[in-house]
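All protein chains of the complex are present and in place, except for one that has been dropped.
Right, chain A next:
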């Protein structure tokens, strides 16, 4: 039993060294996801069919299929198509040989679809009076979007967006299947090399648990600060 725990702890330094990559993946995909998610939500709510229909389809497909399938489709699929095109000889190629790039693309697209759905709901639930008041003040559409609609929508759905970030952090573990050596990938590599089945996985679980707990506790004050105008949240 003692040996078991010693083994578990002996893998911690190696796993902690892989943690920054997990955090970078979360951060980068989180930011891309938020930006594209906002655009998707706006496209979906637009009256222009050429914007709303593709946005709707994209969100439905991304939310209706497993992330793992999307990862494989992007990683292996682009790997099949790209070498035959001009991209093969462009400056982008070195990046496109790395699993990391595909991981970021897949995670961002997936996150954008989920964030888009949340933001769409929040944008739609803004009271009509707010927008009418801004129009009466003579704001342009862009100004209304920047100063009224987006700030209200973001604050409204902030708790859901933060829990989506935690879900994203957990989803990054899936990119270990496309050769990215983040936390989960490192644990599985150790598993293969050391021939220990449980110890690297348990150690990996400890690190994930710690990261999730820390992240949850960082989010909480941010959330209550941004929603401080709400009743009972003072």
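Everything that follows uses one rule, which is that contacts are C-beta pairs under 8 Å (C-beta built on N, C-alpha and C of every residue); 3 or more make two chains touch, one makes a residue touch a chain; residues count from 1.
Convention: contacts and distances are computed from a predicted model.
S.K.: Between "Sarcosine oxidase subunit beta", "Amino acid ABC transporter membrane protein 1, PAAT family", "Germination protein, Ger(X)C family" or "Copper chaperone PCu(A)C", which matches the UniProt record of the unshown chain?
M.R.: Protein name of the absent chain (UniProt record): "Amino acid ABC transporter membrane protein 1, PAAT family".
S.K.: Among A:19, A:101, A:162 or A:177, which one is in touch with the chain left out?
M.R.: Residue touching the chain left out of view: A:177.
S.K.: By the contact definition given up top, give the residues of chain A that touch the hidden chain.
M.R.: 61, 64-70, 72-73, 76-77, 79-81, 170-174, 176-177, 184, 187-188, 197-198, 201-202, 204-205, 208-209, 212-213
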